[in-house]
Each structure stands twice: as structure tokens, then as C-alpha cells.
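Every protein chain but one is kept in place in this view of the complex.
Chain IDs A and B follow the sequence of writing; residue 1 opens each chain.
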């Protein structure tokens, strides 16, 4: 129904290149969308992204140094400014105009360094995902994570679009408790121009161990639990999940003190056709004053996500081994299918010629 | 003369998939003939073999669990029975008929789990190799081994078909003693419909160190030594080798007490074009009451076979590097050539259309 062996992605889009804290005044190399980049922070604190290849002898610029005026190649000393223009060749006065490397538009905002890998003149800041909670360490304290995963980035997004995996992969962590209740949660899926939104409700269920520990609930308590996700194509998923004790009217108003809830930001950027970078951070919305709660939350999510990684990598390897074997959707794939349609629209917009006006 | 770079094999045949003891009530993954399989033993003790790929999202089934009714995928919980039919999709009542995975005929017999990788309807138990000694731990005590070798499975069978390698590769173990006597052994080769049989006799020779140790012979004693091998295409070799003191009439009657003799079962199953599984077990026929003799025999054969592995992997790598370079047969290749003809007949029977009757 949708192309699972597909290995392309939209180029005219913002992708997370790094967390802000990763890029300092030293060259920082990262491959994104099959392109080797080098990022660096200049003397004024601005971040730049260049092709990680000197135009002189193809040496990776990551082996060089950040100097006044730009990034200096470590082999023969050529210097490139943030726009990729060569501004210095040691011992040579004239600089040929073809002495340049490709540069990529960068925006740094809300702790994220975003890069635009397509046509630079189409880079549009209004398309950036807005996630203001990242700027609020006081009310939503959080720690940053990054996984390198040996799977196509689509598989990770699929994983977040079908939560019926939770009682199976995560039976010992967040998927514990009432398994049947989780599988049979109500599911409301809303297609959006930018992606897909869905919310699942499990009412009157036994909460999973992670939630019990987080909220400090007594044994035997039942809760109304929600899982709200939005996918913004091509590569962001934002999540708000939690539970309140049964009877507190969670379904009408989730925004109450107490209980358990967390926000999760997921940024998934292709590294290559077969690997991706997974940026994620869980924001502690239930005990913001407790450093211990923030640490515990991070640790448990980390443990849980490692369970997913094992499956994603095995699944990807199997898809590579049998690229043409068919897949059979289940009814739980509805959000996943809608998500794929959104990214497919972006790819088509880039690759298909516009229709001629009549 | 025969195709050494060949990378195919008959499919309509029984191959050893595992030793019986390997497959328990947990999913057991193994790649055979380029196909990733998952085996499991159900509640009734029956062994089943399925394609190791869930039809829903291509997740390997080895990450799941054996449950009542079959094998459950660990990602979203689909259950497949031993015939590969999906019998449960969590939270969904109807199960589409295309929800199934391929299953493979299995027979478990004489400590061996056999699998049929070709057309299921042609699976024929009468073609199974019969090796009753495996069922007789009392008179033929034995331990099981399995090597994973980086070579095409043909090269391992070739190795067993030309024993003039013994005084060279194994000069320090079973190939010690009278080297010239070993090279010049008489060799009687008999082509069979299912493969080839040969027997070699070395009369009045100094026995190799392994034999001396096994039989407890005094120094200086001479023996009549035999090596009897049968290859049953595509992938089994059975062996009976031993020696009796000169003058005891070994050539007329090998089945006497004393001296030294052992049976060896060899099962070689392709994993991929370039790797194979080598199942083997030496059966202690000379001191069945001695656990120490069984252990020592196993340890020495193990050490000896490791010597072969080094050669087989280097030989395979060289054939990959120069696939089209010619090979020059020697007169010692007669059994090897006959063995290849038998397996070639099986391949031709599968791949060539039957001749029209006149």
C-alpha cells in the first residue's frame, strides 16, 4: 500500500542537525541525508554548516580548525567562510572563484540546530516546528538524548504511529499493566496538511509500572490514560502522554496538577538510506521541581527506547534482505498510513513537474 | 570439469537444520540455503520451521515468544501456527487470508532436525538418511558439534572426498605416522545413485599418534588401517575408520573387538552461498564404556577439524577472488568428481524440464 523499501525523503524541509550544545568552536562532523557535513560555531556564536570536503584536494574539513574568518582546512590551510567561500589560500594571492564548498541554511532555535538540505533559496523559517517547552527548563525540565540507529528513518516514525506495539515490545516497562486495555484503546486519527494527529484513551485501566512509580500511586488504583501524538512531516513527532486517577475527569481536562504526564520531543533525521539519528527528550511535567524525577524519567525512557532499537534494526535488516516481499496492514496502521501520505506529498511536490496552467 | 564457483544446490532434499537438543520452547533462528528461518518446539513437543519474517511489518519472528497456538511476533503480537497461518491479530477480529508466513516441512529423527527447503508437497521421508547409531548412546556414545564455516558447503564435502590431504593438513594429528603409506593407500571408489562410496586400505603401516593413544598400542606396532566413506547427496557424509593390529585379518572382518575404530556423522548445510553449517559427531566404537575415551575422541577430532577450517576458509576466499581461474584435477579427485556428479543430477532434475515422451 505504501512503499516500505523507499529510500528517499524530501530535501526542501528542515531537519534536526544537532542539539545546540553539541556544536562548539571546533569542527563538528555529521552525515545527514547521505551528505557529509561539518558544522561549526563562529566567533560571534553563529552556527554554520558546510560540505565536509575541501575543494582543493577533497580533504574532510572536520580535520581542520575554526579560525578568525571561518573554517581552515587542516591539510594545506585554505580558509572557508560560513557561506562556503574560500577566503584564504596560503602563499597565493588570487583566489579562483570556483574555490568554494557548498553551505547549508541553518537556524538555531529552542535548543535545536535545524538544517535545510534542499534548495537554499526555498528555506523558509515559517515551516520550523515550534516546540516552546524546550525553552522552559523551569517548568519542563529535560535532558537531551541522541541515538544512532541502523534503520531507515521511516521505521522509527512508523513505530511512533502504532502504539499497539507497547504491550508487546515494552511488556516489562511502559507496556505492563492491563495489556488488553492498551490494545483496545480508543483511537482518534486526524489527517492534517502537515502530517497526522491522533489520541488514544484507555479509561479505568491499571497503570503501567513506570506510571505508578512516577506518580507515587498506591497499589490497586485505576486511571484514565491518554496518548496524544502529532507527526509533522518529514521528521518530527511530538507527544503528550499521561494519566489521572479515575474519576478526576481527565478526558474533559488533562491539564490538572498531579497524576502523571510527560511531553516527549522526537526528531528523526536520516543519516543514510539505512541509518538515522534519533534526537529525543522527555520533559518532566509532573514533578518539575525534582531533579531526581527528571533523571529517573530520562533513565526509564532510555531503557524503554533501547527495547525499540533492537526491533527496528532487526526489522530494517529483514526489509533489506527481502525488499520486495509484501506487507499486510492491520487496522492499527491507520495513523502510520496517514503519516506516509503526508511525506509522500512533500516528495511528490519536489520531484513532479507542476501542471501547466490551461 | 565441474563447476567450482557454483553457488546453487538442490532444494527438494532434506538438510540438517539443527541438532534436536538445540530447539526448545523459545524461538530459534537459523539461516539455511539463504533463507532466514525460525524454528520452535510447540507445547506438544513438535518442531516447526517458519520464515523468520512477520507478514505485517517484516519483523523477525525470532524476537517473539512461543505461546499457546503458535509463535507470537514480539512487535505487535500477531500469532502464527506451525503451518504459518496467522491465527490472532490483537484487537482485530477478521484475519485476512494473506496473513501468513511460509512454513517448511520438518522431520525430527535420530537426534537430527531435518528440513525440506523446496516444494513442500514433494517432501518424502523415505529419502531421509538413516543413521541408527545416533540413537544408541550406550554402544556408540557421542557428543554433538556444530561449526559455522566461511566457505561454500561444496568445499567441505570435497575435503571429505579426498583424504590425501590428511598427511599434509593433519601431519601433527591423524596424519602423522607413515605419510607415504597414507598417500599410496589403495582406493576403491563406487558410484551410487545417491552419491559415492569409497574405501581406502593402508596395510602394515605405522599408526598415527591419535590411533596409538586411542587403542593403547605399544611403540613399534604396525596395523592394517581402513577409511570408509559414503557421501549421500546433497549434504551428508558417513564415515567408518579404524585399524587393527597387523595379522588380525582386518580386511576380511573389520567388526572385531579391540584396536581402534570410530564412526563419524557429517552433515553440511549451506547457510549462504559463502558460508555453511557443519554438524558432526564422532561415535566412540572402541571404548564405549569410557566417558573419558568419548571426551578425548571428541577433543582430538575437534582439534583436527579446526586445521581443516583454516584451509577451507582460505580456499573459499581465493575462489571468490578468482572465480574464473581454472582448476587442475589429480588422480585423487575421483571420489570428489563422482560426488559432484550426484549432486549435479539432483540440481538438473529440479531445473530442467522433463523430456517429452515420444
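Observations
As a convention for this text, a contact is a pair of C-beta atoms (placed from the backbone, for glycine too) under 8 Å apart; a residue touches a chain by one contact, two chains touch by 3 or more.
On a predicted model such as this, the values are computed, not experimentally measured, just so you know.
Only one residue from B:167, B:214 or B:242 touches the chain missing from this view: B:167. Touch with the chain that is not drawn comes from one residue among A:96, A:204 or A:247, which is A:96. If you put the hidden chain back, the residue from A:75, A:133 or A:217 that touches it is A:75. By the touch definition given at the top, subunit B reaches the unshown chain through residues 4, 158, 162, 164-165, 167-169, 183-184, 310-311, 314-315, 317-319, 321-322, 325-332. Along subunit A, the points of touch with the absent chain fall at residues 36, 52-53, 55-60, 62-63, 72-78, 89-92, 96, 98-99.
In this section, only the chains that are shown with their structure count from here on.
Between subunit A and subunit B the centroid-to-centroid distance comes to 49 Å (mean Cα coordinates, whole Å).
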